[in-house]
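One chain of protein is taken out of this complex; the other chains stay put.
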Amino acid sequence: MAKPKRLCPDLVSEMTTVATPRVLFADTDKMGIVYHASYLRYLEMARVEFIRQTGSPYTELEALGFGLPVSELALHYHAPGEYDDRMTLRVALSLVSPVRVHFDYRVQVLAGDRRGLERDIDLLSAQTRHACVRARDGRPQPLPDQFYALLSSRVTSR
Amino acid sequence: MAKPKRLCPDLVSEMTTVATPRVLFADTDKMGIVYHASYLRYLEMARVEFIRQTGSPYTELEALGFGLPVSELALHYHAPGEYDDRMTLRVALSLVSPVRVHFDYRVQVLAGDRRGLERDIDLLSAQTRHACVRARDGRPQPLPDQFYALLSSRVTSR
Amino acid sequence: MAKPKRLCPDLVSEMTTVATPRVLFADTDKMGIVYHASYLRYLEMARVEFIRQTGSPYTELEALGFGLPVSELALHYHAPGEYDDRMTLRVALSLVSPVRVHFDYRVQVLAGDRRGLERDIDLLSAQTRHACVRARDGRPQPLPDQFYALLSSRVTSR
Partner (left out) sequence: MAKPKRLCPDLVSEMTTVATPRVLFADTDKMGIVYHASYLRYLEMARVEFIRQTGSPYTELEALGFGLPVSELALHYHAPGEYDDRMTLRVALSLVSPVRVHFDYRVQVLAGDRRGLERDIDLLSAQTRHACVRARDGRPQPLPDQFYALLSSRVTSR
């Protein structure tokens, strides 16, 4: 398993900030920091808000009988998240084909969003890969044209 | 919904031990103990194993088109659970009617199931109440006769 | 613990709306609705945002060496929550004593916050009860004066 590639600074600057949720007790573990699995919920939040911003929410894709289940994911933890952090969720589409979609994520805490934090820090880099399927049987199925066009127009340039 | 009544010792002794799972990091929070919501997963585990022991697992009820969603729940926390505790999940059926089922629970750690623990302790008392519904639309529907008979035979005598 | 009393309409109108999170896939189960335990996370969110609005966030209480663990909770489910619902979290303080705090909650979906929903609906009523403790050993300890005063001023009038 290779590590999720360090995104170059230019690429990070192209990411879209989609939400700034706060860390709850529910997210922490007995080490006093965010439990590693708790971030997956925030990646889902980031992804669904990104899709909503394209103009066609995920519920429309569902209404057409499609799904985008996760086929692979990779997370690289840089620094521990803390209770009550206001996290900044940033996301980019790095690949769209008729049957595959890849999202890249960066979870950050910006200066001022944790008591005493004076510079921005990265908590996590991640990538999730999704297959487009027919919801009723999980069979691969090309994205509806409308969604393919909308998503393609949002792929991060390189 | 009344407070989960302190079960009298006789009643506790009538409860069935259905599983002895260990507390994971995933269950803990930054206070170093089991997060209060983590127990609900263990109550589900207790309930489903209890039903399996009747001879008809919950999946059979589902296959007939029924569901038993939670309509009410009450939890009373007695002492904190700790990481790696081997918990003892005990459960009893306290009420069965054609359209309602009530489960009572006790979560304990027995002497020897936590390092240095010399006597049994109670972590939690709880009750969940369930409605029998038709799965496809959530409408109340009497339990299938077979399930009603099986469950009725397991109601805790008083 | 008594059943979460049906709040009279006047009392509901005194509740404070503290957040409007959206339901994620992570919150749902195979019945296609919000899993009953998923709401506990939202109750925590409601509670912590309510406390923040008093002017002293929960992190300040922690910094003073105190905690407010849940000692009892009761939930009453009225209608199923659905994926992508924008929920309205409402909360009130129903009791504050030097060593105890009770919160009442109502989770609603307002007309327009679910596709096709034409009138407000209640998903859940709940109450959580908390003990004030010294964090390092879990011993009961009266609330710091500043917090007691701030919270007392926010108790719902009856």
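We call the chains A, B and C, going by the order they appear; numbering starts again at 1 in every chain.
Just so it is clear, contacts are C-beta pairs under 8 Å (C-beta built on N, C-alpha and C of every residue); 3 or more make two chains touch, one makes a residue touch a chain.
Values in this document were obtained by computation on a predicted structure and should not be read as measured data.
The residue from A:L11, A:A74, A:V99 or A:L117 that touches the chain not shown here is A:A74. Although one chain is not displayed, its contacts with subunit A can still be listed: residues 1-5, 31, 33, 36-37, 40-41, 44, 67, 69-77, 80, 127, 129, 135, 138.
For subunit C, the residues touching the chain absent from view are 25-26, 28-33, 35, 37, 83. Remark: the residues of subunit B touching the chain excluded from display are 22, 24-26, 40-41, 44-45, 48, 57-59, 83-84, 115.
We adopt the following convention: only the chains that are shown with their structure count from here on.
Once CA atoms are averaged chain by chain and compared with the all-protein CA average, the nearest chain turns out to be C.
No other two chains have as many C-beta pairs in contact as B-C.
Between subunit A and subunit C, the centres computed from C-alpha atoms are 28 Å apart.
For this pair, subunit B with subunit C, the centres built from the Cα atoms lie 24 Å apart. Centroids built from CA atoms put subunit B at 36 Å from subunit A. For subunit A, residues touching at least two other chains, in rising order: 25-26, 83.
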